[in-house]
Every structure is written in C-alpha cells, then in structure tokens.
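A single protein chain has been omitted from the complex, and every remaining protein chain is retained in its original position.
Then we have chain A:
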C-alpha cells in the first residue's frame, strides 16, 4: 500500500508564469496541473459514505462562526473568489459590459473606506460568459488583472461533436479567454467508462494550451457520491486545473456534501501527486452565509492554501449582491436595500 509514492517522486508541480496582482499578498504563481496517466487503482480505492458526508457538512457549518471584522474580511475574500457569471440566452454586449464594470468595482467605495480595505483593490476573481461574449468582456476588462472565463465544449450538456467542442475551446482562447470551463460527457461516468472520460478531458486540456481549465463534472447528474468522487479523480488525472460542481443548469447544483467529496478528492490527488487542483462550486450559492460555509469547508478540509482565487472560485450571479448588503450592514448597522448597490 504505497500509493503515495507512485507519482510524487518523479513528477514535480509545474510553476508557470509570474502573473502579478495587487489583490493578494499570498504567492501568486499560477499552478497548472499537468495531470498523470490514468490510474484505475486509485478509482477502485474510492469509498464514499453518504450519511457520514452529510453529517460532516451539517455539523461543520454549525461548528464555525465568524463575527464582526472577521465576517467582513471573509466576505471580502468571497468577493475576490467570485466568477461573476452571466450565462443566459438574453446576454448582450451591453449586459456583459455592465457585468464587467461590476467585476472591477464590486463594492461601493464608501463601504471599502469604512472597512479600511481600499488598499486591497478588491475585484471579483473572473468574469464568466459564453464564447460569443468573450471578446466584449476582454475589452471591457482591459487594463485589469481580471481574467475572462468562457464556458465551453457544448455547455451545458456537452453533447456536441468532439470536433466542434475542441474548436470552441480554441476559439475562446484565441479571443482572449484565460480560463475555460468545460463540461464532461456524463454518460462516461454513469457507465463507468473512465478511459473515455480521461481521453476526453485530456483532449480538452490540450486544446486549452496555456489557459486554465475548469472541469465541470455536473454532480447533480451523476447520481451517487462515488461517481462524483471518481469523476473528480479522473478529471484531475487528465490535467484539470480546477474541478467544478455544476453548470448551474441542473436541477440540483452545488451542495456542501458534493463539494466535500470533491475537495477530499483534491486533497487525495495532492497527496498522491503533489499537484494542487482548485475547486469551484457553482449554482445555487446566493447568500453571504452560503459563501462563508464554503470557505469554512475549504479551510477545514484543504487548509489556507486553497483560500484564494487561484485555488477557489464561486460560480455565482446573485451572490455578490447579498454580500454587498451584509457588508453595508456591518459598516452602518442598518439593514441594506438592494437598490443601494449597483447592478451587475
């Protein structure tokens, strides 16, 4: 039983780029996950107990409480980790520009001053759009460090021809997307066809080139937590830089139990290979309390290294508005109204 030694000894994490940012004082190096060969043994060892996972997430959120300045700081952190998202058939350049403006200035300056956090230069982690809007977003965000993320590969169902899915990635990257959120073929997971899943994700990764790849495993459509765990592990072996819960279009999107299972897999993969993979819960996270619960889960299970936008993102559209209101309340002691805060 020396699973741990298998890969770590001969593959080191690859550190690329020297992207600088004024947002975060921690190490800013972008870590890519180069992936490892498909190792089916690692999948066979996976065991997930649903009720125990549910107990952990239920008790964890009751075990941690953040008050006053601590709550404010954690909410600011949450803002910095948001992939501010619009994925609607109604999206227009106008809407996307407004969203990008919100990404640049996510928090009213008065509130920032009152909190004494202007120096942090808080922005959201990224802006996330469909391919057609990448160009608009890149232009709107020019001069900032805010990356544009594009959902891709036939999002959300992922059942377009392989050629067009690969082409979609390439075009988005060419248009300036620094991050690509791909979807997987759920059938490969449901049928236990791990080789096919691995090959698919690996092909997407190749198409991404330098762009960061976030793999959406679509937990709400995978039926069991064991499937969630195995799909996570295969996606990481195939080189995903992030694993992401959901498209936001499933009937059940991110939940704490599926997130716990995925981040335990991230930890396990790190133990096995030395590579750190990021995590992005998406869909249904709309309150400041939800956001804090996810951050607590990350801190407790993966540690502080994962508490920054390089390793953690929220896929969310309405979350920011609730955080803004909470922070205003923190500053003024008055409950806030939605219309106090600029729309995204």
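List of remarks:
Following the convention adopted for this analysis, a residue touches a chain if its C-beta (ideal position, glycine included) is under 8 Å from a C-beta of that chain, and two chains touch if they have at least 3 such contacts; residues count from 1.
One rule holds in what follows: contacts and distances are computed from a predicted model.
Considering only "Branched-chain amino acid transport system permease protein", "CoA transferase subunit A", "Thiamine ABC transporter substrate-binding protein" or "Aldehyde dehydrogenase family protein", the record for the omitted chain gives "Aldehyde dehydrogenase family protein", by its UniProt protein name. Summary of contacts with the chain left out: across A:53, A:166 or A:297, the touching residue is A:53.
Within the full complex, the residue among A:225, A:256 or A:288 touching the omitted chain is A:225. Contacts to the hidden chain, counted on chain A, fall at residues 1, 3-4, 24-26, 47-56, 59, 62-70, 72-74, 76-77, 115-117, 119-120, 224-226, 264, 295, 299-300, 304, 307.
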